[in-house]
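Heads up, one of the protein chains got dropped from this complex, but the rest are sitting where they should.
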Amino acid sequence: MTGKPKLALYWAASCGGCEIAVLGIDERILKVAEAFDIVFWPCVLDGKVRSIEKMADKEIELCLFNGAIRTSEQEYMARLLRQKSKVLVAFGSCAHEGCIPGLGNVATREEIFQISYHDTPSTVNPEGTRPQAETEVAEGTLYLPHFYDTVKTLGQTVEVDYYLPGCPPEPERIWDALTAILTGALPPPGAVIGAQTTVCDECPRTREEKKIKEFKRTWEIIPDPEVCLLEQGIICCGIATRAGCGALCPTVGSPCIGCYGPNEGVQDFGARMMTALASVIDSDDPQEIESIISRGIPDPIGSFYRFSLAHGQLRRCALPLEADTLDATKAA
Amino acid sequence: MAEKVGVYICHCGSNIAGMVDVEGLARWAGANLEDVTVARDYKFMCSSLGQELIEEDIKKEGLTRVVVGACSPHLHEKTFRKACANAGLNPYLMQMASLREQISWVSSDKDKATEKAKALISGAVRRVIEQEELFASEAPVNPNTLVVGGGVTGIQAALELADAGYHVYLVEREPSIGGHMAQFDKTFPTLDCSACILTPKMSDVGQHESITLLSYAEVEEVTGYVGNFHARIRKRARSVKEADCTGCGVCIEKCPKKVIDDVFEAGLGYRKAIYRPFPQAVPKYPVIDREACTYYLKGTCKACEKFCPTNAIDFEQQDSFLDLDVGNVILATGFDMFDSTRLPQYGYGRLANVFSNLEFERMCNAAGPTDGKVVLRDGVTTPESIAIVHCVGSRDKKHNPYCSAVCCMAALKFGHLAIEKTGAQVYSFYIDMRTPHKNYEEFYDRLLAEGMQFVRGRVAEVTDAARLPGEEGKLIVQSEDTLAGRQRRTPVDMVVLMGALEPRHDARETALKFGISCSMNGWFTERHPKLDPVATMTDGVFIAGVCQGPKDIPDSVAQGAAAAARVMAMITKGTVLIEPVVATIHEENCSGCRICNNLCPYNAITFLEDKGVSYVNAALCKGCGTCVAACPAQAISGAHFSNEQIFSEIEGLLYDAISGNGAGHKVEPAGVPA
Amino acid sequence: MSDTFEPKIVAFLCNWCSYRAADLAGTSRIKYEPNVRIIRVMCSGRVDPTFVLKAFSLGADGVMIAGCHPGECHYLEQNYKAMRRYYMLRHTLRSMGMEDDRLRLQWASAAEGVQLAAAINEMIEQVRALGPLNWSANWHENGRRLEALGRLAQEHAEAMEVPA
Amino acid sequence: MKYSYYPGCSLEKNAASYHESTMAIAGPLGLDFVEVEDWNCCGATEYHALNQTAAYALIARNLAQATKNEGLDTLVAPCSACYLNLRKCDKYMATEPELAGRVSQALAEAGLSYKGGTLHVRHLLDIVYNDVGLETLQAKTTRPLKGLRVAPYYGCMIVRPGFHNGDDDPEYPVTLDRILTALGAELVDFPMKAHCCGGHMTQISEATGFELIRRLIKSADDYEADLIVTICPMCQLNLDGFQGAMNRHFGTSYHIPVLYFTQLIGLALGLAPRDLGVGSEIVSAKEALSKIGAEVEEAEVATPRQRRDDKALPMPGRRGEG
Partner (left out) sequence: MHEPSRRDGFQGEVIAATPGGESLLTCIQCGTCGGSCPSGADMDHTPRQLFAMINAGLRQDVLHSNTPWYCVSCYYCTVRCPKEIPITELMYTLKRMAVREGAYDDSKAPDFSRTFIRWVEDYGRSFELGLMGTHMIRHNPFGAFKIADMGIGMITKGRMAFSPTRIKGMDGLKRILAKAKQLEAQA
């Protein structure tokens, strides 16, 4: 046993991009290896859950947890790692605010299974087989994790010490965070490690006062390279998205889609986008306003909650009435 | 450290206690709400004793927050803020819950009302904990005052202020001040000659060194705030150079063009194209009516110019603009007269000898078109019988639901004048005789004694269709004598319609211009119907006279003086407290996206190019919070209405509903008492 | 109290018109149902969509936003911003499967106590007809979530008994 | 312009001339009327006094029948009483759920149904004034009614209860006036133009009924009208049919013929009196109509002689001149 502080990295409902992002800090990864004893990183090293289970509470110094919580197994791991780690970091957008997996909250488990195991053209499943939580075989019962109706963020599942936003977090920000943690120069627990302002702050485009008569889809115009995309009618989330990426997308003419999540203290990313855009619609006539909105924003959830549906105030779309809800007293 | 909140529930006599279990509510708050250290109920919290209660607790218990469950904050927020301040607690750490207006007075089930009260109190407690110390800033009060409307009300207000040594700008739409009162012959109940008591006041205004009289002018726009308004005045082109005009009146004499005077003579008389509404007009300068003047129509004539001894005529004169800085505004814009053609059954405009009340006023006026003779439309015949019809367009859902307040007394006055001048038989057709003022009932008695006949019954119609002998050639007033319970046809020579007083046709635009509101009937809304009748919801803007609601001359004058007194108080104090409820942009959070830049109607938000952030000018900010709600980066905070405060209030209000934090839900149906 | 569903409505009233309309309803003793809980804001333009979403997530069954009539805003034109946000919000809430009647934009001048009371009653009726919103119940899994969790824990615990 | 047409009982017989003249002018004015199939009596004012549900059910049957006229959503009634009943029923079927419910149940008994607002009920006067228009009338006039002093008489039921279509004033309506002026007639400023003819009063209380008739006839006579022009069969019946009895009752000798406005339009259009049912009135209009064609200076509203001199004060609403 070395005396080095222990480091764990885990992925739950995520695409793996965060893992790559960690390696994105290039050779500095070696510094990390020097500084830490990496005890658990399923994507990169071999390791056993059991060995974690065997650890004493808080034995792990730092756990970088990426991915949202979609299955019982992920929730179990979240609880386990929380128990064993001093510092638990929600790493990346999925853990922070649900991200793309969180968009699953527009549907139910039933609907998702229906699509992925029947409806998709590439599916051949004449028996209509579906993953079962329990399967009896000769050897006994086989278990699969239970698949939830609703994707939750890490913060909604266990207590989180720090959030590192981004899909994925920029290597530099990751490094900043790591050094901060190593040097103990940490913000108060619960904080988001990152900038306190939004993408426009880093965006090179020129901005004027805003008045919008029509919202445009990206394919509808070739945007002027100098002028603010929003002023050209393109829904750019830069106004509401936490800075830190260096305004990569808008700089190259593609609107910000909000992967860095809301700014400091904001409780609902979508609400900020809605209120800001609505405020600058250039019309006082109800009919006109309604048509500007419905024509320009065919998919409000996709436009305003692409990364934060699970994290917003409403967290998901209404369940169909038949979906059975949990008896409250048993919750969590 | 945790806050110490004091909760005070007012009984408001039985107003609240009658519908809300106030003791229970206080007990509940004390026992169940976090951070509540004191919870009391008391008969009248707004009483000095009630306030002392709070002050003592602040001192003794070291309260850091106060919640008062009583009436609407619009009534007593100031009171309780003062109480807190007296005890050394920042007044903005007090929050009111409107248990009376929002619960006891609108509910009919005591249990449900009490439940709602719990929610409101819990909301207020949660909110107040988030509230922050704020400090009202002071702004100087400009000692000049803008008075809009030169009727007797505006004149009174202007003189009160000017005599006290403060400068007044008096703006009047017509060429002369004087308003409706200048058109009257006598005033009830004293029968003073209207001109005799008004014209001295008018000339005082004309000569007063502290009054700038802007007649034939209108207010274009008003900006700024209490103590510091800026008003833009449009002086319409008189076509007469006031500087050169001596008011000799030759021009009027020589003008060949005669037109009907629809304004001052109520359409009963004529005036010239260049005119002065009436001989004692103030200012004395005439005006050319460009719609009527031959020169403007045909390009020739110029008689006035030829004969003017001082070359004061200026056909090219343009409207001019005047920018004024004033500290306060008094609106005394008066009323319009009901157009009786809207009630065809009374025949006005169709039957020659049906007259409007204003026409009759002019007819009685010695200086009027008939030299004070009461005659029929033919101009010569003296009526032997006259019917005065009350409530024409008043107390009538189809026109104006309200009582016009002055018509009964005016009708009595007409009765007296008619009897005096013609000896005619005068009938008054009334619904209810309303004479509730000093010496008014006595005046009624007098007219009864003078033989005026009173028929209780609203007139059904006035017709010239004779039915019975003796009706030929007469106007027949058809009514029910409700006291006799019989139909009655009263043949008369002349009918006078007591038309309603109506809000100015442009009252709503005026209200908008000055940032005040109108009642549903279109009268300007006072701050409080009983306790603050001349102030409005907009600090520094006061209302007086009929523009606030129908009233007679004494009441109007009283209000004019009252408004002036309120303004003087402001001026003598010298400064006004500017509510610290303003928006602030936190530079560190602002990304300079400029969403907020064009949201502020007062242009309080500017973009600082150098820093690349937006900035709110607190002096201009009126605290509406629109920018706060709009900022996508949540970089703008609104004092006293911060997100945290409102979030907490929502949580408090819904204390008994399903909590939203994902854990520990009660899913029992909402609404069941907790 | 009756066991019929009593909706909870949170209403945001502007200080100048609608809140005064509520005061007027009070002073003129106009009765309306007690299901509404009023929050005073300076202007309907202050109402942040987050307030509305928060109210829903905290258990409100309906939310009303009330302001001065268009053209009569005490702050000249801010109620138009409120109106635009209302339509934007309604557009999104629809796509999230929430009924329109649960969010209402109401104009009420300071003189319209009667109208405001009537509007409140009407909204309460509409929402009562829709039934409880109970939005946060949407977030919960059926009971198998806990079973599954328990079973995992169980399984792992047993596994640990096996000597390494 | 095609409409459903509900003649009503009166037009079958006693007011046949109203029906005939309406049909006669329809062609020239480009109006096309399709009679409601198997219509029934509207119950006049009588049924309301006995049984509300039955009264409205009776009326509603006509509305239901009218909806059978494919593609015609306007129902025209020349009789004011019928018009008011149909119009009121149509409104209440929409605004009075309880009553409407009962009526619908009743209609269902005969497999009929009517939804308030389906039809647009209008009076013939409204059609002529708004759809045909004064210009057309003027243009088509070949026999101007010059020199004919006519008293326009509206009665109660079209102008009054606020159900009526146009925004004509319930106290002092003018649409008929304008039509007659357009036809060249000399108008009398008839003060009783919207007063009551007494309806069925002659049958309830002769004295009352005759008095109501007298008022109208007297006033028309005071204004030296050659004839009264009406738009309602009940009014015509009272003023024309009972004029003699009224005269006898009061010992007077008024002789004022009463014609339907459609008859005058017909005459102005140059149609033959007989095709317009002229001649069927009890008080002969022969003499009065003989005036048509006489040369008179242009018609204007005539009022009783009045003293006027330069001292005269201007009239309100007649202003502007110096």
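When the chains are written out, they are named A, B, C and D in that same order, and each has its own residue count from 1.
Here is the rule we go by: a residue touches a chain if its C-beta (ideal position, glycine included) is under 8 Å from a C-beta of that chain, and two chains touch if they have at least 3 such contacts.
All figures in this text were calculated on a predicted structure; none of them were measured in a lab.
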{"item": "Residue, one of D:L86, D:M201 or D:A225, that touches the chain absent here", "value": "D:M201"}
{"item": "Sole contact to the chain not displayed, among D:A54, D:V174 or D:A312", "value": "D:A54"}
{"item": "Listed residues D:M1, D:A110, D:A139 or D:A272, member touching the removed chain", "value": "D:A110"}
{"item": "Contact partner of the left-out chain, one of D:K2, D:R248 or D:R274", "value": "D:R248"}
{"item": "Residues in chain D touching the chain absent from view", "value": "9, 12-16, 38-41, 43-54, 56-58, 61, 92, 95-96, 98-99, 102-103, 105-112, 156-157, 160-162, 170-171, 195-196, 198-208, 211-212, 215, 241-242, 244-245, 248-249, 279-282"}
{"item": "Absent-chain interface as seen on chain B, which is shown", "value": "345, 391, 395-398, 431-432, 456-461, 478-482, 485-488"}
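FYI, only the chains that are shown with their structure count from here on.
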{"item": "Higher-contact pair (C-beta pairs counted), B-C versus A-B", "value": "B-C"}
{"item": "Chain whose average C-alpha position is farthest from chain A's own", "value": "D"}
{"item": "Between chain D and chain A, distance of the C-alpha-averaged centres to the nearest whole Å", "value": "77"}
{"item": "Residue numbers of chain C (touch at least two other chains)", "value": "48, 50, 54, 57, 77, 81, 85, 135, 137, 139-140"}
{"item": "Residues of chain A touching at least two other chains", "value": "152, 267, 272, 275, 279, 313, 325, 327-328, 331"}
{"item": "Chain contact graph, described as a line, ring, star, complete graph or other shape", "value": "other"}
{"item": "Interfacial residue positions of chain C with respect to chain B in the complex", "value": "1, 5-8, 10, 16-17, 19-20, 22-23, 25-27, 29-32, 34-35, 37-43, 45-48, 50-51, 54-55, 57-61, 68, 71-72, 74-78, 81, 85, 109-112, 117, 132, 134-137, 139-140"}
{"item": "Chain C partner contacts - residues on chain A that touch it in the complex", "value": "49-50, 53-54, 72-73, 75-76, 133, 143, 145-146, 148-150, 152, 267-268, 270-272, 274-275, 277-279, 281, 283-284, 286, 289-290, 293-294, 297, 299-301, 304, 312-319, 323-328, 330-331"}
{"item": "Of chain D, residues touching chain B in the complex", "value": "169, 171-172, 189, 191-192, 215, 218-219, 222, 304, 306-309, 311-322"}
